[in-house]
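Below you will find the structure I want to go over with you.
With one protein chain withheld, the remaining protein chains of the complex are depicted in position.
To keep things simple, chains are lettered A and B as they appear, and every chain counts its residues starting from 1.
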Amino acid sequence: MERPRLYLMRERTFSILPRSIGLAFLTPAVLFISIFLLFPLVWVIVISFTNTALTGPGAANPSFVGIANYAKLFIPTRWLRPGEFGNALRNTLLFVLGSAILGQVPLGLSIALAFHRRKGLLRELVFSAATIAWILPGVAVAFAWIAFLDRDFGTLNTILGFLGIPRIDWYFSYPLYAIIFFNIWRGTAFSMLLFSAALGNIPPSFWETADVLGASAWQRFRTIIFPLIRPSVFTALILVTLWTFNVFTPYLITGGGPLFRSETIPMYTYRIAFKFFEFGRGAAIAVLMMTINFVLATIYLFMQKRRRII
Amino acid sequence: MTRQKPHVQLCSVSKVFGKVIAVNDVTLDIDNTEFFALLGPSGCGKTTTLRLIAGLERPTKGRIFIAGRDVTDLPPQERDVGMVFQDYALYPHMTLFENIAYPLRIRKMPPKQIAARVHEVASHLLIDDLLARLPSQVSGGQQQRAAVARALVHAPKVFLFDEPLSNLDAKLRLEARAFLKHLQKELGVTTIYVTHDQAEAMAMADRIGVMFEGRIIQVGTPLELYRFPNSKEVAAFLGNPPMNILPGCFKRSSNGCEFVGSVFSILFENLQFEEGDVYLGFRPEHAKVVNAPSKFSIPARLHTIQPLGSEFLLTLEVGRDTISVRMFSEEEPKFVGKVWLELDVNKIYIFDKEGKRIFP
Partner (left out) sequence: MRVKARKWGYKLFIVLFSLFILFFFVLPLLWLLTAPFDTKATLRVSLPSTFTFNNFRTIFANAFAIRALFNSIVIAGGTMVGVTLFATLAAYAVSRLKIRGRDILTYLLVLFSSVVQGTAAMVPIFLLLYRLKLVDTHLGVIFVLVGGLLPTGIFLMRDFVESIPRSYEESALVSGAKPAQVLRHVVVPVLRPGIMVLAVWSFVQAWGDFLISLIVIRSPTKMPAPIAIYSFYTEGGTPVLTLVSAYALIYALPVVGLYLFVNWRFGFRFFGGIKGSGR
């Protein structure tokens, strides 16, 4: 047998999955994602530069209007007025700060810490209750909360009454606080479960070493535990922020009111696009929303790739 | 003596992954009913070679023949081989019976025949009473035998084993070794067995192919390889503890050639070799440690004595080098500090500076 030179042939394998079948497996998913995810992503950007609408001049012949839609969102004199984009943006920022960053994540962490390495009925009950609050359909919990927050009959005011606090009309007086409170209740389970898993990954010897050294709970947390779960903290913060930013369910409780005082950007987008059917403007808001989402998500991925522990 | 046509043949087979040459121009002839071991350190390409024979990888170059048929372009389903994987690959959701029966089920054998055959094979492997259990419900040794049963149930032309004993504990491993060797002799099926354990290869194989960095560096019977290693790598790989290798150089002298080591030299009368750097090798069982110098002794310093029960393992320092010596004695040897090493001069090897054996 002669000695052929060693050159690279195109690698073909018989292994596990022939290429043709593999590509066939991928096709449905690729098709769906392209049509219903990627294509809308591109199209919404395009629409945002037009005056497309369901009625009026934009319906028959949508035309290119440049950045007019965006400009309308940022008119300095009117920007922050109730019902305008600035108002929705401000509400959203407060909403995210209050319910995600200062609410769900710390609370989820606290619960995870409190129940770490403890088993028993109480743990099961608390975890189940939080998880059910998280996964129940939005409409059902919305009605439950409308009842909960009612000024005259709501359970919250009844409880506050036992503590001597007078009845508060949540819807009229503190709508933004109400939805912040709701969203904390709604989403804490995710952080709780995430941190629970992360804490569970810490080898027991770490806890015991701290005990032997006589560290207090706070010291132990600050110097040993927190550094070890930092990746999860970032994960939780960014994901919860993203989800809170986009969440629509509070609309079912306050309707964004009264007078737009609890209107967040998703609600604002919905109103512009589907109450007034101004698709072009709605698309512009959507693009802004997605840009913020994208920045946040990129930060998350960046952080995740940089810090991998254990 | 006429050699029969080889049963499994690799002709100049190479496999390249990206920039890495895993298998480099390997040519092997394996005879019918032979137990052939592929031996080498991790990453030497032996598992890749096995997978090439199985059809799980396709060679970048070269041809593969099984029973006279060119199988290079055939997928694994059509090669009629039986393979035992390192992790056994028993399907967790099927009982042992269903696992073993799987190749027959694929070949659409009638159920009654399948049952008969599975029971036959299982009783041969002593797991007949476990067939209704799931893999998770039997021990590691029993799982291993189930994997072997599945490999041979459809009477393939070739058995392929990929380090099948490495997940067993030491005692089980020895039992399994004897069991598998006996089984193979009984069934008479050509077997190719990959392992990194040289004792295993020596104990079980009719012939061993030693692989190193993608190449076959020597093929032969276990004793041939042990007694006449072609290279330093093969010499050091076989045997436990490995062969002692001491660096030195050759110098021509009036009546022959002299090996000059760090603290001793050996004169080879009437032999002529190139001058230059060489290595001297000798096996730990071919040396003796004594308390007093004699005609052919080398000064050394005792490092440790390890009693192993059946023998003693002595570690000595000779100059800057460390060597081991096996000593068979009933009583603990009483050596301390400075000792003398006697080599069996009929059992030494010389390797040139590339590692090739030049003496004997």
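The definition used in the following text is that a residue touches a chain if its C-beta (ideal position, glycine included) is under 8 Å from a C-beta of that chain, and two chains touch if they have at least 3 such contacts.
Keep in mind that what you see is a predicted model, and the values were worked out from it rather than measured.
Decide which residue listed in A:75, A:102 or A:140 touches the omitted chain of the complex.
A:140
Out of A:197, A:213 or A:259, point to the residue that touches the absent chain in the complete complex.
Reading the full complex, the residue touching the unseen chain is A:197.
Name, in rising order, the residues on chain A that touch the hidden chain in the full complex.
Per the touch rule, chain A residues meeting the hidden chain are 14-19, 21-23, 25-26, 28-30, 32-33, 35-41, 43-44, 47, 52, 110-111, 114-115, 118, 122-123, 125-141, 143-148, 150, 152-156, 158-159, 185-187, 189-190, 193-194, 196-198, 200-201, 217, 235, 239, 242-243, 246-249, 252, 265-267, 269-270, 273-274, 279, 282-283, 286-287, 289-290, 293-294, 297-298, 301.
So which bits of chain B touch the chain we can't see?
54-56, 75-77, 79, 81-83, 85-87, 89, 91-93, 102-103, 106-107, 150, 154
Here is the rule we go by: only the chains that are shown with their structure count from here on.
Chain A to chain B: how many Å between their CA centres?
Taking the average C-alpha coordinate of chain A and of chain B, the gap between them is 58 Å.
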